[in-house]
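For reference, the structure I am asking about is given below.
Removed: one protein chain of the complex. Kept in place: all other protein chains.
Chain lettering (A, B and C) follows the sequence in which the chains are written, and residue indices restart at 1 in each chain.
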Amino acid sequence: VTELPTFMTLLGLSIEQRDEGEIGLRMDVPDGWMSPFGAVHGGAIAALFDTGLAMAVARRLTPADRIATHNLNVTYIAFSRERVLLCRTRILSLRRAVATVEGEVVTAAGELVAKAVGTFGIRRQEA
Amino acid sequence: VTELPTFMTLLGLSIEQRDEGEIGLRMDVPDGWMSPFGAVHGGAIAALFDTGLAMAVARRLTPADRIATHNLNVTYIAFSRERVLLCRTRILSLRRAVATVEGEVVTAAGELVAKAVGTFGIRRQEA
Amino acid sequence: VTELPTFMTLLGLSIEQRDEGEIGLRMDVPDGWMSPFGAVHGGAIAALFDTGLAMAVARRLTPADRIATHNLNVTYIAFSRERVLLCRTRILSLRRAVATVEGEVVTAAGELVAKAVGTFGIRRQEA
Partner (left out) sequence: VTELPTFMTLLGLSIEQRDEGEIGLRMDVPDGWMSPFGAVHGGAIAALFDTGLAMAVARRLTPADRIATHNLNVTYIAFSRERVLLCRTRILSLRRAVATVEGEVVTAAGELVAKAVGTFGIRRQEA
């Protein structure tokens, strides 16, 4: 069992194996991230995207390669009262030094909560 | 003493009164948000921006008004090994139903760590 | 025949009816928008997105409603040497006062050139 980084626990994040071999990021939103109005905090969703998009890039690289978020653009579609959120990703481009990824955060029922596009810098280990 | 929302504690956020009557948001980054490489996690910075920018808008409204993040764009400038980060904001526009704000996250020494621009929807209480 | 706005001519834009009743925006890039290195200028692509995303929203409204771009985020994927570019769009949300749309600019062969997400304010005509 690999221990998850602490921030993932703070956000209620877990990695789930999906049917088609895809790996996804799931957030079981802890109470502390719910607003007084019963909606998931936007900051938690942004952190979910930052983690989920970077993970999607990292899976295409070797463990020694390093990635850094250059830009993360999050568009919020709807407040979510649902406490289980999933982050789906699609790599738009993967080059030597830069990758672009889009992602959607959806409820378990598939309702769109937020959309993000990220640009990541890559520093590949020298062979 | 007002109790802070739990997510603020999870992120190490506190509100600080500044000289000129301005209010700022400060993050004393908890250990859990530091990467294995000793840098503040990008998701924590995004959450700091979401909170700080929304607060800057909220201070111009009445307590009964509601705001919702429509778009948050974060550009990461440099990794920060510093554990004390400040979020400075500037309102770009404030209209009846929409506000735009920019912000910078800087170290205590004033080094720029990240830049963000946010668009927020406003639902004003009916008079 | 409806006359197109002048800026559409300056950009080489035309509206094309697609099989499924969808309407798309096409750019036959004029010489002036090609860089010295033979690539379509990024500004032309941004203008194509601004027009195409707004059109996608406008088609869901009545002619008297007004829309304004609040935020346009463009991620450039690849330089295009191709002179025919298409803008595909998908409405992410459409509410009373705000709409969000994503779009992709692709070559005729379907190669992804750029991705955008836009947030638009709507001022609906009073009934």
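In the analysis below, a residue touches a chain if its C-beta (ideal position, glycine included) is under 8 Å from a C-beta of that chain, and two chains touch if they have at least 3 such contacts.
Computed from a predicted structure; not experimentally measured.
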May I ask you to list the residues on chain B that touch the chain which is not drawn?
71, 73, 75, 77-78, 92-93, 100, 102, 112, 115, 117, 119
Which positions on chain C touch the chain that was left off?
5-7, 9-11, 31-33, 35-37, 41-44, 46-51, 54, 66, 68-76, 79
Determine and list the chain A residues touching the chain excluded from the picture.
70-71, 73, 97-98, 100, 117, 119, 121
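What we mean here is this: only the chains that are shown with their structure count from here on.
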Averaged-CA centre spacing for the pair chain C and chain B, given as whole angstrom:
32
Between chain A and chain B, centroid-to-centroid distance (C-alpha), Å
20
Chain A and chain C have mean C-alpha positions lying a whole-number Å distance apart equal to 27
Mind pulling the residue numbers of chain B that touch at least two other chains?
70-71, 73
